[in-house]
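Heads up, one of the protein chains got dropped from this complex, but the rest are sitting where they should.
Every chain is named by a letter (A and B) in the order it is written, and numbering of its residues begins at 1.
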Amino acid sequence: MKKLLCIALSILMIIGMLSACAPGIDKSQASYALVTKSAGNPYNEKEAEGFEKVMKAMGVPAGNYIIKHPEAATVDAQINVINSLISQGVSCIAIAANDANALSSVLKEAKAAGIKIVTLDSDVAVEDRLTFCNQAGVTQVAQALVDAVYDIAGGEGEYAILSATSQATNQNAWIDAMKAITASDSKYSKLTLVEVAYGDDENQKSTDQTQALLAKYPNLKVICAPTTVGIAAAAKVLQDKGSSVKLTGLGLPSEMAEFIGDDAAHSCPYMFLWNPIDLGSLAAYASIALAEGKITGKVGDTFTCDMENSPYTLTAVEGTTASEIILGAPFRFDSSNIAEWAKVY
Amino acid sequence: MKSFLRKLTGKHEVSLAIIMILMFVIIDILCGGTFHSFTNIKDIFRNNALTLLMSLGMLLVLLTGGIDISITGVLAFSGMTIGLMMKNGVTHNVFLLFLIATAIGTVCGLINGLIIAKGKVSPIICTLGAMYIWRGMAYIISGNAWASAQDVSGYSDFGKDGKIGPYIILGVAFILFIVMMKWSSFGRKVYAIGSNREAARISGINVDRVQIAVYTIMGALAGLAGALSVSIYASAQPNMQTGKEMDVIAACVIGGVSMSGGRGTVLGTLLGGIFYAIVYKALPLVGLDSIWQNLIKGIIILAVVVINVVTQRAMKRQNLARREI
Partner (left out) sequence: MAGKSGRTISATPDRSVLKRILSWEGALVVIFIGVLIMGRVLSPSYTLNNVLREMPKYLSEILIALPMGFILIMGEIDISVGSIVCLSTATATFAGNAGLPFPVVILVCLLTGLACGALNGFILTRWPELPPMIVTLGTQIIFRGIAEVALGSGGSASYANNADLEILGKKIGPFPIAFFVVLIAAAIFIVVLSKTTFGRKLYAIGSNRTAAAYAGIKVNKIRFIVYSLAGLMSALCALFILTTTFGANTTTGQNYEMDVIAMCVFGGIATTGGKGNLFGALIAGFSIVCLRIALGQININTQLILVIIGLLLIISVLISGITQSDWFRKKQLAAKQKKAEAAK
């Protein structure tokens, strides 16, 4: 028994030792952390890539920037990760929140510990962070999607939306904005939104939902999927069936390359996305600027960086005095540029 | 004739089939008669091919009184492995990739079997650990990336909508299992172990070896399902089919497989799997607000399990009463 115990214990120690190869934090300098939404999604990985690139370029030592992909896309997992980062005493945390409210408690604790909070991709309550790196304005995204639906449907007809989960904050904001735009402009009066379906960002469920949309609405012209998993699953269904229904939405070029094209054999004429690598980079620059005191998170602050739209200015979030940094307009991917971008992200 | 009828109504499969036909008709009416179309039925099988395939292995495992909750972890690991092989241009040979995935699954299953049979570890714990391990490994090897539709193009033609690949695999697997469970000595041994392990041991059955074989077969099917998943969805993602192991187990139980072992048939498993598939397919179709779908799904599963028990009890009582007369 004792022998076996020793074996078990030494295995434990070895695993621990092996995993401790990463260098520790150098406390004499500022340290940074990025918390993405979850592991196992290339979109998050690309954000991390951009973040890491900037950290290296700005000469932050390897132990002083930490990238954490929580084990699952839940607030539970994110709270654990942030707690751990508070213990380690990092100077600045950039986080893509899985829930706008539930992180409040732990972020207040971080703030009390003197940590500066930046959000990217999905915001939290404005009082819990200094600024938000917004990939693109909500109305900007919604407008692009509505125009795409309008264009592909030929100005009239039925369209449906295939979203992620019914709780996804970003998707819900975009869908609400889309509804507002179509309601307010008579140009879109001939477009009818038949259903918002939720594929839960699962392949099988997204496939079921897409097939259900096709079966339920024989006159459907366009499906709009503002989520990377949903759009790929829907594209596969439509393309396999050779359906006349077309697809647009938000997707990763590398995942969608197979499906984008102008002819009948491809299911998606064009779609949009911002560059997640740039979003990660922007979050990194904003973190550094905050830690070095170049910006404080107030509206009107500006900072320069080695990116396309530099210098960036902190603008006000609609209806509040809180600030956000907008990366740029969503980028359009079609048959002319998809091959090139598929290699990038 | 009468005794035949009595025999028939006493069967779990029959009561389940009746419930299913009723449900199918109701759904068909709710959908305005579109549910019984050929494409829809085809889609039901294709979208749930993974659950159906794995439920066969789970049948074996449950028959021996065990359980395997690591299957979707194994599925993700094998699927991710072949996805990465295609992404990195190792090979695009469909047959070879299916073989590799199945082999990976077989090894994972064999490890489970060895730990459970030789190490005397209870199946749920061993496979719980294995679930963490293989799912985690799928994430780790993926490096947080997917193998995209472009990476697996060509290969994914096998499971493309309209191709018969997945149906052939399903059909062959079910026929093989029916033959195996009915007429092979292996099938009889599995039932024997599940009914009474000690008696089986005493009667000369090598219990350990059968157990190892059972988990190995389960692993092989999970690996095969991994390859099939990549093919059907044209994408390999480390989180694929998370939590679906419970669907597989539930499908078996709904199909009348006893979780304490010894009882259950391939036909019942097939019916249970199809039941699950119909529920999945119908929920988005019947015009239910999507937010209610999970709740309804849970209620249906629970209701069917309970109704089945109630009807079984009633039939038993009736049969008993008849016998007394």
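To be clear about the criterion, contacts are C-beta pairs under 8 Å (C-beta built on N, C-alpha and C of every residue); 3 or more make two chains touch, one makes a residue touch a chain.
In this text, all values refer to a predicted model and were calculated from it rather than measured experimentally.
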Practice item. Using the definition of touch stated at the top, determine which of B:135, B:189 or B:281 touches the missing chain. Key: B:135
Point to revise | Interface with the unshown chain - residue positions in chain B | key: 67, 115, 118-122, 124-126, 128-133, 135-137, 139-140, 246, 249-250, 253, 258-260, 291-292, 294-299, 301-302, 305-306, 309-310
Review point. Tell me, which residues in chain A touch the chain that this view leaves out?
Key: 1, 4-5, 8-9, 11-13, 15-17, 19-20, 22, 24, 39-40, 66, 68-77, 79-81, 83-84, 86-89, 98-102, 104-106, 125, 165-167, 169, 172
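In this text, only the chains that are shown with their structure count from here on.
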**Study point:** Euclidean distance of C-alpha centroids - chain A vs chain B, Å
**Key:** 34
Exercise for review: Flag every residue of chain B that touches chain A in the complex, lowest number first.
Suggested key: 31, 34, 37, 40, 43, 47-48, 50, 139, 142-146, 148-150, 153, 160-162, 229, 233-235, 237-241, 244, 280-281, 283-285, 287, 290-291
Practice item. Give every residue of chain A touching chain B within the complex, in rising order. Key: 39-42, 44-45, 48, 69, 166, 196-198, 203-205, 207-209, 211-213, 215-216, 229, 232-233, 235-237, 240-241, 252, 254-259, 342
